[in-house]
Each structure stands twice: as structure tokens, then as C-alpha cells.
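With one protein chain removed, the remaining protein chains of the complex are shown where they sit.
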Amino acid sequence: MQVTMTVNGEEVTREVEGRLLLVHFLRDHLGLTGTHWGCDTSNCGTCVVWLDGEPVKSCTVLAAMAGGHEVRTVEDLERDGELDPVQRGFMECHGLQCGFCTPGMMMTARALLDRNPDPSEEEIREAISGQICRCTGYATIVRSVRWAAAHEANAGGAA
Amino acid sequence: MTTVDERPAGFENNDHKPVGHGRMLRKEDPRFIRGKGRYVDDVQLPGMLHCAILRSPVAHARIVSIDTTAAEAHPKVKAVVTGAALTELGLAWMPTLSGDVQAVLATDKVRFQGQEVAFVVAEDRYAARDALELIDVEYDVLDPVIDVRRALEPGAPVIRDDLDGKTDNHIFDWETGDEAATEAVFASADVVVSEDIVYPRVHPAPMETCGCVADYDRIDGRLTLWSTSQAPHAHRTLYAIVAGLPEHKIRVISPDIGGGFGGKVPIYPGYVCAIVGSIVTGKPVKWMEDRSENLTSTGFARDYIMRGEIAATRDGKILAVRTNVLADHGAFNGVAAPVKYPAGFFGVFTGSYDLQAAHCKMTAVYTNKAPGGVAYACSFRITEAVYLIERIVDCLAYELQMDPVELRIKNFIQPDQFPYRTKTGWLYDSGDYEPTMRKALEIAGYDELRREQAERRACGELMGIGVSFFTEAVGAGPRKDMDILGLGMADGCELRVHPTGKAVVRLSVQTQGQGHETTFAQIVAEEIGIPPADIDVVHGDTDQTPFGLGTYGSRSTPVSGAAAALVARKVRDKARLIASAMLEVSVADLEWQKGAFHVKGDPAKSVTIQEIAMRAHGAGDLPEGVEGGLEAQICYNPENLTYPHGAYICVVDIDPGTAQVKVRRFVAVDDCGTRINPMIIEGQVHRGLTDGVGMALMEMIAFDEDGNCLGGSLMDYLIPTALEVPDWETGFTVTPSPHHPIGAKGVGESATVGSPPAIVNAVVDALKPFGIRHADMPLTPSRVWDAMRGVPRPPV
């Protein structure tokens, strides 16, 4: 079947099998390998992307189901050579080690900040609780998101 | 205090990073935060095919027949390979890292659920998976051996009847310490405490599963293997031995690795299948295990059943410790440890205490479970050793009605006793334990916590405070004692300074998230004064790096880190000769200040390392006997292990109605000697603490009586999320290693080793009103509730 969707602002059309998972569509068909996979049961959250502005687990969405919708991946966080504050926060606060869960974590963090510009530690922990990190122990991820909240591009010039 | 931020104020970007040790942002992060890391499954080659493996649904069965006809007829299938086909190639069995053999594909029997039976190579991963359904295997199911305690019973089914003359499930007996001396101490001790302590089977479960892309070039006989390997050089040598391929024709590339934790040290059948698949089809073949395959077939950890005994005087002087261990090694002895150490470094079970005697007796057996045993940041079984001693010391404190901190401090090895030879023969290099313990007490506010606990207990609340103190042994290892399959555990390192003063350092170790590209640039920067930004760190490619044994057992900093420092000093020594010519003074008149040589007494007269580099490569004469260029290579053989230590304090609250455990606080004070990048060290510690919460409270690979794995997905094998762990509180002390060139010790596994006993000790402490002295991991609500009611512990 043919599927057409918008990925990172660009419309793409591909011939796919009905069963193709969105994560494989992104990785294998579009070469967007920033989105990872780590389990079979939608428990790990390394595959989180945005579907129509909300974080979803792309291992549990068929590419066909995303047809006609808008997908955003980690590759779209940096825009016009400008890193997203979330990306900078993860670097500044050591929010990543092996980097495997990082794209999913950052996509969820970005969505959280869009809805809640000043999340508490508990709110951040809750937001990422469907995503597993085996390296950081989460504290530095929480700090990274707090850092981003304090350094949003239009957050009153905080730097 | 939640963080130790050692960066100077105003430090906002990478342009102002220190030249050398200090908090510095990671060089690897810019690619990861853009989704531009390159992991094995990101490798796409033209014409690449996909491999999927058919696995046994049962734990123990004879294979009657395998029919692959329908799978071969699948239009997208390029090859179907069974054990019989591998037998013809001489590849049906492969050596393990412990002198045993393991089936690549089962030929005679399957010996654990999830064992590899056949594989398919197809045009895409979906078709490969479909074709597995078309393979028809007939099994004659046999009785399995699941309960490790019954493995040696007469009449138990013999799992390894493939081994000549094997009539039981015994693998080895191992012993350390002095049995008679220990018995003598126990016989006359005031107090003896015994406890049965189980360290259940767990799994490292890195977020990236294992996998590879094998690309065999039939024309020049060259194999390129992108692989999730923590030890690319060792793997290359083993592939040469296993597959009979010439070693110089094999290139192993470990690109970015999504966590390893020891699970990516062994060679698994899947890698060999992909290689065979590529040889058979002439195309690149990718194999990535799914999560169930990862959890059920590769790299489990622990699975020790320990009887711990401790002898002491009435006033709390610990005299001796002994233990009897039953080790479940699964269906093949695949332990990844130095050859002379079948129980890894379990021998350090004497802990941080000055004892009169110690003894351990261990028996290892086969069961119908997946092979493995050494993984999950265990420092070659020191997790088990530290858990044993730190649990049994708490049991002693319980019996003596003594504060567990006081008991530990009273028995610490004293600073003037280092280097300290333990009763099991290990030579602790350095340590100063009490200040580390005191620092943890101070951060935690220990006395106040005990007061709070007394108040809460009076109201019926369950609050627990757990303490552990560990001594680790990392940095394997001295080649006279330590080898893996005959390969000495030394590490090479090569440093080249280019004419413009930029440099490249090539390592034999491989990062899986530890930040080697940053830490090693800092080590070299500290030694030769070239900024870390100007130093490229190359690793994870056998064609581009010197030989060495890889990253596990917290060995990168103690072994390869030493190599990096020494190779930089070698370059600096040469630079000094050139500088003396450039400044026209004798070598003795030169003074090194980071980045430049100065003439003593005339600091204005100097040359920078960059100027020296250009001179080394440029026109004009060099001093007599000095070759052009500015580079060096070494192979570092450590003279001893390094022995980091730490003091951990955990505070838990237990809901008396539901028995749920909440980790309220966790304080970790680590001493890993000289600290290269405090930010990275803190991250390593946080990681291990989270492992500890996982193992202590939720993680377990369990089996039913038929040998079905009950932890085969992340729905069943629970790993902590951000909601189960507290905001870690860390601190440090610094006791440098006397034999490491920069005084550093490893830290990658300290917290995984040290945290489980602190958490279990806290839970048991909370349950003190119920008269509980011990409870086994994982302390799930149901098991805590059982403990509260005195229900006998279930066998694991």
C-alpha cells in the first residue's frame, strides 16, 4: 500500500506493507536512524516520536496509521543550526551516556516543556516514566530538562 | 547536596574547557543529541540481508527432526541453516570464554528455552521473521534440571551428554582461603552468625540489544563485522580461532554501543550465524536480537546461592568469614572471566575488614537455563561477594544489637595496613575507609535519621536505614595472573601528534556510554598540554587501534587510562629532547609546565608542544638519535588491580498496609582515586545506583518448573523508571592508587556492586520490628509482605 505523511515538515510517500511499524518506516525507509527501538512490548520508550504534536511510541504505531498525519523526530529538534534548549540541557547536565534512549527522552521533554514551561522534578519524572534509561539513573535527565526550562530561547533572556 | 558541580562559574560551553582533568562536557554528545549516533542497527549496506534465529520453545529436548522445506520455499528467503549444515562447516560448536563449548545451533539436543536451533537469511527483517514460522522442528521433550539445588542429585538428567564421559551436571569445584585456619577461628569465636543468601539471576538488559552486520567479501576473503562488542580485538582473535579465518582478514568494528554492562563481552551464536549467513550468501547480513532473545538467551548475571557465616567476638570484632556457594552456570559454562578465576573475583568476599581467616568453597553446576554468569556491571562477581559480606555483617550487627556503622568502622582495614594482603590473597593497593564512611554519615545526617526512625517506629511506621561499605577490585589485569583464552589482559595505546599540534590517540578499549572520547582526551591533555578539543580519540575498530582486551570489569581507566597517560609521557619525553635543541639548552635545564617547556630561570624562553610538533615534522635537524615525527605506542601491563571503595547509605519507607518499598534517599560516597572527569564519574555512580534499586526491588530472571523463562520481556523483567529512584546524593574522597600512573581507579561498576546491600539492609532494618534478619532480593511488595509475616522464603 502507499502511505503519505509529513515527517519533520516534509511530505513523504512510500510503498509499504500494511504491517510496517512506524519506527521501521522512519529508520529503514527514510534513513532517520535517530529514533531507536529497544523492546517488543512498548515498555522502553527509546522509539518515542511525535505524532500530531504528541509523543507516541513508534514501535506501536503502524506506518499506515500515521498516513495523513504529522511526525516529528529527533532529527528535527535542531532548527536553522540552532540547538533546542533541551538538546543543550542534555549536554550541559550529562543527561545521556550511551545515547540510545536520548532521542526519545528529548522528544518527550520537548513536549512536556511546550505544555508546562516550568515543570517540577516530580512532573519531569512522571513525564519520562514510560521510558527506560539504563545509564543515567534519571537524575541528570531531570536536571537537563530543568536546565532547558531555564534556558528556553524566549524565556526572558535567561542564559 | 545533590550534585558536585565542579565547573567554574560562567562555564557555559566547550570553548573554555580545562586542559586536562576536570568537569568538561562530553565530546561524543553533539552527535547523540542530534540523533546522529551510529549504532549497529543503523548500519545499512547495499544488498544487505537479514538474519532471524529460530529458538527452542522448551528447556530440554532431543531434536528428532527439522524440516526447512517450507521456509526455503519462501520467496524472500535466501538461506536456511541448521545445526547439521554447521556441522559440515565445523561450526556447530564454539568455545566459550571458560574452556567449555557451546552450540552455535543445536544439533543433538536443546538445553535451554531460547537456545538457537536454526537461522534464516531473507531479504528483509519481516520476511526473515515470517520464515521462522515455516520451519518444523520435532522435539522429544526431556526432563529439565531447573532447581539448581537438585542438579547434582543422583539420577538428575544429564544435560551435557555431548561431553565425553559426562555422567552428572557438575562443572567445577573451587576453593579459596584456609579452611582449617578458618574452622579454628570459628570453633573458638564468641558469636557465629549464619545466613542463606541468594543473589538471583538478573540481566544487564542494555537498551540496545545485541547484534551485528557481517560482510564477508568472497574475493579477498575479508570479513568486516559491525558488532555490539565490548571487546573488538578479543572478538577478532576468537573469530579467527572459531571460524578459521585469518586474523588479518577480519575487521571488527564496534560503532556506538547502546549500553553493554558486560552483556556484550561474550561471543553469542547469533554473531556466528550472521557471519555464516554472509559467507553462504555472499551478501552483508544483519542480525539484531529482539528483546525476548536478549533476555532469554544472552548474558545473564549472578545466580549464586550462598551460605554465609561470620565469626566475631561479643564486642564486635569480626574474626573470620566463610561461605559455601552453589553457582548456577546454565547449560554451557560461558562465564566471561580471566581463565584462572572460574568464580571471577568472588575471592574478595572478605570485604573491607581486617580478618584473621577466611574460606570459600564453591560448586558450579549445569542447569537447563541460558549460559552466562558474569555480566551486569559485576566486576567479575564482586557484586555477589560484596552483597554476601555486607549482608552478613548486618546480620551480625542484628545479633550483637550493634549499630551497623559502628560495627563496620570497628573492623575496617586501617590506612597504615595498606598495601593490605587479604586472607584470600588479594593485595589491596590503597584505602582510607573511615573518612569515606564519615562523609556519607555526614551527608545523610545519620544520627538524625536514627532519631527520626525511632519516632516513626513508635507510631508503627516502617522506616529503614541501610548501610554498605565496599571495596572493589578492578582493572584486570596483570598478565602473569590474568588472561582470557590465553590473551593477556594488557592494553595498547598509540598517540600521534600531527605537525600542527593536533593529536590522535588510539585505544584498545571501547566505550558503551562511559565517555571515553572525553576522558581519554583529558588524560592525554593533562600529560602533554594539548587541549582536549584538539585530541581525537579513536576506538572500537580493530583496523585502527592497537590490540587490547576491551571494556568491562571497570578496566578502561585502570588499564587503558594508564596506557594513555604513559604513552603521552613517552611523547613528552621525546618532545623534551626536541625542545632542548630548539631552545639550545640541555634537557636538564628544561622545565615542563602544562603545554610548554621553559628554560629554568628564564620563563620567557619557551616552546609550546605545538611548536615542538611542527619542528618534529618539519625541515631542519633534530637532535642526534631523535627520529622525525612525534608519536609513540605502548602496551600497558598493570602491576596490580586497583581497589576503589565507597560508603553507601539508603533510606526506605515501607507502607505497612501494602508492603511497598519506597527509596526515599540514597547517599553514595565513592573513592575512585584521582578523578579525571567528575561529571562522568557522577554519571557512572548514578547508573550503578539505579541498577541497585532494580536488583534489590524488582529485577529477576525466574523460571517455572518446566524451565520456561518468566522474565522474557520488559513487561515481565522490570527495570526502574524515573519514579522508583530518588535524586541521588553523591560525594567523594580521594585515595590515589599508588601504582597507577595518575592514581586513578575504575568506577564504572562501583555503585552496581555497592548499592544492592545498602537497599536490602535498609528494607531489613525497616522490618526489624517483625524480627526479620534477612530477606532475599528482589524485594517486591509480595515478598516483603511474606517477610513481614515470617513466611519461609521461596526458593529462587
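Should a chain be cited, it is by its letter among A and B, assigned in written order, with residues numbered from 1 in that chain.
In the analysis below, a residue touches a chain if its C-beta (ideal position, glycine included) is under 8 Å from a C-beta of that chain, and two chains touch if they have at least 3 such contacts.
Everything below uses one rule, namely that contacts and distances are computed from a predicted model.
UniProt records the chain missing from this view under the protein name "Carbon monoxide dehydrogenase medium subunit", selected from "ATP synthase gamma chain", "ABC transporter permease", "Carbon monoxide dehydrogenase medium subunit" or "Ion-translocating oxidoreductase complex subunit C".
One of A:L32, A:C59 or A:I141 touches the chain omitted from the figure, and that residue is A:C59.
Considering the whole complex, the residue from B:T182, B:S292 or B:T436 that touches the absent chain is B:S292.
Screening B:L718, B:V747 or B:A766 against the full complex identifies B:L718 as the residue touching the chain left out. Per the touch definition above, the residue from B:D100, B:E116, B:D130 or B:E729 contacting the chain not shown is B:D130.
Residues of chain A that touch the chain left out of the display are 1, 17-19, 21, 23-24, 37, 39-43, 45, 48, 51, 54-57, 59-62, 64-65, 67, 108, 126-127, 129-131. On the side of chain B, the interface with the absent chain consists of residues 125-126, 129-130, 133, 288, 290-292, 657-660, 698, 702, 710, 715-716, 718, 720-721, 723-724, 780-782, 785-786, using the contact rule stated above.
Here, only the chains that are shown with their structure count from here on.
If you average the Cα atoms of chain A and of chain B, the two centres end up 29 Å apart. The part of chain B that touches chain A in the complex is made up of residues 2-3, 12, 25-26, 28-39, 41-42, 44, 125-126, 204-209, 256-259, 261, 290-292, 512-515, 679-680, 682-683, 686-690, 713-715, 719, 721-723, 725, 727-728. Taken in their complex, chain A has these residues touching chain B: 17, 19-20, 24, 27-28, 31-41, 43-44, 46, 73-75, 77-78, 83, 87, 90-92, 94, 96-103, 106, 121, 124-126, 128-143, 159.
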